[in-house]
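A quick write-up on the structure given underneath.
So, chain A:
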Amino acid sequence: MKVREIVLTGQYICEEDGRKISNTVYKEGGKVFSKVVGVLKITDEEINIIPLKYVYIPKVGDRVIGIIKEVETSGWIVDINSPYLAFLPLAEVASSYVDVFRTDLSKFYNVNDIIYTKVIKVSEDKVINISMKDEESRKLKDGVIVSITPTKVARVIGRGGSMIETLKKGTKSEIIVGQNGYIFISGGKVEKAIEAILTIERESHLYGLTDKIKELLKNE
Partner candidate 1 sequence: MSKSNKIDLIVGGKRLDGRDFFEVREIEMKVNVVNNADGSAMVRFGNTTAIAAVYGPRLLLPKFLQEEKAVLRCRYNMTPFSTDERKTPGHDRRSIELSKVIKSALEPAIFLEDFPKTRIDVFIDIVQADGSTRVASINAASLALAMAGIPMRDLVVACTAGKINGCLVLDLNGKEDNFGEADLSFAMMYSKNRVTLLQTDGEFSYEEIEILIKELKKACEKIYEMQKSTLKDYYQKYVE
Partner candidate 2 sequence: MSSEYLLKLLRNGKREDGRGLNEFRKISFKTGIIKKAEGSAVVNFGNTSVIAGVKLDVGEPFSDSPNEGILIVNAEFSPIAAPFFEPGPPDENAIELARIVDRGIRGSNLIDFEKLCIKEGEKVWIVYIDIHTINNDGNLIDVSFLASILALKTTLMPKYEGKIIREEKVDKLPLRNYFPINISTYKAENILFIDPSLKESNLAEACLSICIRDDDKINSVQKIGSGSFSFEEIEKIFNLTKTKAREIRNLLSSSYIS
C-alpha cells in the first residue's frame, strides 16, 4: 500500500499565496508550516493538513453523538468527546411547558444515556449548546460506542458515503457516525464493525483502504 504524503510538525509546506489556511497550519515570515503530524490536502482554495490525531472542537451544525453525564434542574451536561462539555437545555428537548420544580428531568434523559444530537451554539468562551429539536436527533438504544480520532470521521464515511455503506452492508449493523468521533453500533456483527472502524482509524493515511475493508468484511 502506498502512504499518502505525511507531513510533520514544523514542516515547511509552501509560500504564503493568499489561499485560506486551516487551523492545523500556521504562517510565519511569508511561509506556511504544519502545526501537526498529518496528511496534506491542498486545493485551489485552501491549504489544509488533516491531522492523524486531533481533539474534537465543536462547530455549529455538527451532528454529534453524546453521552449524558449529569442531570441538572434546567437541562443536561453532555460528554461530546471534546475538552468542552456541552449543555442540552430543557427547552431544546421538550416541545411543551415543563415545570422544572416538579419534574425529574431524568425521565427524559438519564446519566449514561446516548443521544444523537446537533450543536446549535458555540460561544466565544466555549460554552457549547446542543439541541434535540430536529428530526434526526434522538436517543440511541441497545448499542455500543466506539471512539475514534475526530479527523478520521470523513474516512469512515468515505467519498459520497461509500465506506459507511460498505460497513453497513458487510456487518448488517446499524452504524451512526457522530462528527465528534463517537460512532454508535447496534445489531448485526458488532465486533466485525468495530474491527473495521478501528482499522480505518489506524490506516486512514494509506491508499487502497476501501479494498482492504471490503476484504476484511468478506472473510467469513
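Definition applied: a contact is a pair of C-beta atoms (placed from the backbone, for glycine too) under 8 Å apart; a residue touches a chain by one contact, two chains touch by 3 or more; residues count from 1.
With respect to how the candidates were assembled, all candidates are chains of the complex that A comes from, given by their letters.
Quantities reported herein were computed from a predicted structural model and do not represent experimental measurements.
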item: Neighbour of chain A by the touch rule, complex-wide, chosen among 1 or 2; value: 1
item: Interface residues, chain A side, partner candidate 1 - complex; value: 1-3, 6, 8-10, 12, 23-24, 26, 28, 33, 35-37, 51-55, 57, 83-85, 125-126, 149, 151, 202-203, 205-206
